[in-house]
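Complex shown without one protein chain; remaining protein chains in place.
And then chain A:
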Amino acid sequence: MKPVQQLTPAALPMTCEPVDSRSRRVVLADDDVFARAIIGTLLRSLGYEVIEAGNGDEAWACLERSEAGILVTDWVMPDCDGPELCRRIRERSGHYVYVLMLTSHSHRSAVVEGLEAGADDFLRKPPDPEELRVRLKTGERIVRLERQLSQRNERLRETNARLREAYERIERDLAAAARSQESLLPRPGFVSGIAVDWMFEPSSHVGGDVFDVVPLGGGRLLFFHIDVVGHGVRAALHSFAVHGLLSATLGRRPAEGDVLPIDAWWRHALSFLKETNERFCSVEAESSYFTMLLGLIDGTSGTGSLIQAGHPSPILLHAREARAELLGEGGLPVGLIPDAWWEPLPFVLAPGDRLALYSDGIVEAERLGEGLFSEARLARHLVITAGRPLAEVVAGLRLHLRDWRQGAAPDDDLSLLMLERPLPS
């Protein structure tokens, strides 16, 4: 990944010259040559760089060209007078110009008109040198402050743009990771005579839940559903690794006619799990463990067995009685406690029966004031939707959960894997 460029002031383009020179540059607008000469001399004697203009239009052009910070302008000028010039300055964008208006009008309505046009200050004509000096000091201070502020804003804008760019890149990376995580998941449909469908909603782009079904030959189907502790990127990385490890070790299809007897297969699977458990436990750092349901089912007979490693009890939906049964009473997670052990639990899917494997995120989805979604609600959903196609069951559950959370984003990964032994057609 390309590193984010270091943000140092030196790396920023210098969009403006030093602040001080601009705050001490004055455009002086007066159509009276004599008055202009006197005031110009006065300003120069105070150390200002003076650019003289004979009318409003000229003054406007001078301001654009010189980027002067201060305008001293006469009120009455032909064509474009003081207030008009002022209004034009205020209407444009760009750097702030401090406007000191010279006037022989001293009545209230003139002051109001000048202020409304955007003048900052007034001075009686002809100006008293001392008064002119202190009022220009004020102007200088304001121009300096405004310049500092706009430079700071510019820097903030740049930083913001870089942050946005970095954020967008992370978002793109995560979206790509999410796509590859989804591509690991099985395609809904039939495998080894078992219908498969699922729901997967990580709490952020990627999650710690993963599941798969792998045909092992001889009509057998390996299935597993895993929830790695935590969620987000760290959990997702672990779930990728566990998925790979399991598929490579247990999902290997034996050569034709070389299918292991069930007990021999489980001996092999359990010894692999124990080994994995010890490996995870020996890691010094804060334990990264996972809970899992791992099982094997014969698609032809519907007989199966599974081990429950700290994962929520799967729900077996008996189609004929429209009854949901929670299988198993728990078990140690993988990688939490050394010397863990598991016992395969037998089950049978009659034609039409379904097995639902899910992560705790589903049953622990919370509704404020009403508590957790619970196994009972999940089981009820499965019973109510018993006659419907799997895709509908899954889509319905997604809606149900969204409704339960009342639109709140899930705070844990939600996933469900459904297996069905189809009715004979």
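Here, a residue touches a chain if its C-beta (ideal position, glycine included) is under 8 Å from a C-beta of that chain, and two chains touch if they have at least 3 such contacts; residues count from 1.
Assume contacts and distances are computed from a predicted model.
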Undepicted complex member, UniProt protein name, chosen from "Carbohydrate ABC transporter substrate-binding protein, CUT1 family", "Cobalt/nickel transport system permease protein", "NADH-ubiquinone oxidoreductase chain 49kDa" or "Anti-sigma factor antagonist": "Anti-sigma factor antagonist"
Residue among A:G56, A:G69, A:P202 or A:P312 touching the omitted chain: A:P312
Touching the absent chain when the full complex is considered, from A:V229, A:L260, A:A319 or A:A395: A:V229
Options A:W75, A:W198 or A:Y289, residue touching the unrepresented chain: A:Y289
Residue ranges of chain A at the interface with the undisplayed chain: 227, 229-231, 286-289, 291, 310, 312-313, 329-333, 336-337, 360, 364, 372, 412
